[in-house]
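Every protein chain but one is kept in place in this view of the complex.
And now, chain A:
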Amino acid sequence: MYSEDAKDIKQEESRPWGPDSPEAYWNETTRLRFVSIDPVASPKGPEYYRDVHQRIDNELAAMHMAMCYAKSRRNAIAPISRLPPEIMSRVFSFCVPDLHAYDTNLEWIKISHVCTRWRTVALNSTNIWSEVYLQWGEEWVGEMLARSKGTPVDIVGSHNAGLTRRKVGDIVKHLPHTRSIEIGNYWDRKTLGDVNAVHQLCLGLHAPAPILESISLTSHEVHMHHPYPLFNNSAPHLRAIYLYNFTGFPWTPCFATNLVQLDIVLNLKFTGDHDMPSPSIDEVLDVLRHSRALEYLVLVRCFGPIRGGRRPGHRIVDLPHLLLCTLGMTSLSDSLHIIKHISIPPSAELRIVLNIDPNIADETFGTVFSSLSERITNTEDMPFYEVIVRYSDDDEHYDEDLEFVISRSSDGLCDTQTRHGLFLSLCTGGTNEPHADLIKSAMRMLPNAMGALFHIGMSMDRDTFRPRTDGTFCVQDWLDAFGSKTDVHTVYTDRNDGTTFCVALGMFMDAEGDGVWRFTEEPDAPATRRYFLPKLSSLTLYEVHFMETVWFYGYELPLYVLFVMCMKARQRANSPLETLHLVSCRAPDADWGWLKALKGVVGSIELSKDGDLDPD
């Protein structure tokens, strides 16, 4: 049983507290301990004074230690010190930045500099020393690994890791209790700097890694020429392998047993590079054959040219637990060729990613798009339901590229609803999208495919509406392509894309210079122009948060805004929205009156059970 403050301790425990005043303490206790000297009354020789001098120095040192001890005792009764070590350890764990936030600041280390107890607790909290950034100096990398005292460690080194021989030595030394290694960050797109050190590291990692669960090796400039003897073919708990432009991995089935995720990605610029030997399809298929637990498989441009039909003598690789398979070979036929060798469960999501040469003409692009569209529409048993066509002029930054997605189903978007038909998803990079012609071209190529549409990932501001003179994409282009379609009756939008329903309902967001976002009608449009889909009968909002304030991308907005938009839509179309689906929507600060008002302007409101909106 503990009590709540120092007063309670004093009352409950019987202790000799010593004299009540400093003067009494000095006279009764401390003063008696000091060496008594009187050089005038009894002069002595030099040896005596040297001896006394030394004794006084000792007294001073002892007093300093006494001061520290007294402070320790005072610390011991401070409220924070009465927390058990395991709680203090938990507090410290929250002071350590998350490993994957790539916050390499070491300021948090000061927790071990506060007092002796904090240092003791911190040094015994092995978990707070178990996340090691290679960006740190050599001393700290070694110190952290030592302080982890054999607990599982995660090692991360992104760009500028400064991978020196000493760091490499420390990593290799602690391999037996290393849980994960991430060398190089895919999104950094930067090299680790010291090519030889990376090479040395890979050579050094030849000992068994008994608890290693994940390894991620990324190179953006460094070519890994040879398979390295990693982990002496012994990493029995390896569950995830991520290799980005790293071709030096030894493709042996011994790593496959518990594998859950396998990513092998080669950048476009390395494709066909004969100095950078890719794994053969046979090697990878052999690994996959032993990866019965695999759930995620990503193979992008990782093989050389693939020829012919099914490889002779090869049995189909069965991956019964596969959830997602992304294939991005240099041609559609290559991707389809891989599919022939893998048995993918019907429930798995299969994505085919195609990179289109940036210099191709619109006609070529349109041909590809049209061809895909036709195949998906006409082939019921098409083995995939989503095709991503990535128009890339810079493979290093493909996340900023224009991306088209064609899918047969929007299951992935709204789990609670299954829709069929062909959907087009446009993900654009914002108002300065330089691919307006391509977008328009793609739209023309899908004249009859627009049973529904969703996800126009476009930031919306006043400028977005104005026609462009520089060929960039604007809302008017979108309207030209979609707004005039009379058969668009359903719009989906997810939390990252509130703008879609803004357009659908004829409203947009604008900041009037004061930084506050408002929903308004288009200010400069002639009265005859309508940003509205005349046959829109169903609107689905997915994961929108109804808040008091408006957030730029629209996934946080007040309910009254939705009400106003729906009401205006009704006035314009002279018919209400038949159904408003609110899927996984939440309203922590909502004014419920507006939800009731919404019921008056739409036919019905359907709520998914996983949101927190009250159906009543």
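Following the convention adopted for this analysis, a contact is a pair of C-beta atoms (placed from the backbone, for glycine too) under 8 Å apart; a residue touches a chain by one contact, two chains touch by 3 or more; residues count from 1.
Definition applied: contacts and distances are computed from a predicted model.
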Of the listed "Monothiol glutaredoxin-5, mitochondrial", "Ras-related protein Rab-27A", "Anaphase-promoting complex subunit 2" or "E3 ubiquitin ligase complex SCF subunit sconC", the name UniProt assigns to the chain that isn't shown is "E3 ubiquitin ligase complex SCF subunit sconC"
Out of A:K71, A:H237, A:K340 or A:K596, which residue would touch the omitted chain in the full complex?
A:K71
Could you tell me which of A:W118, A:Y244 or A:Y296 touches the chain that is not displayed?
A:W118
The missing chain sits against chain A at residues 1-5, 64-65, 68-69, 71-72, 74-75, 78-84, 87, 90-95, 98, 104-119, 123, 136-137, 139-140, 143, 588
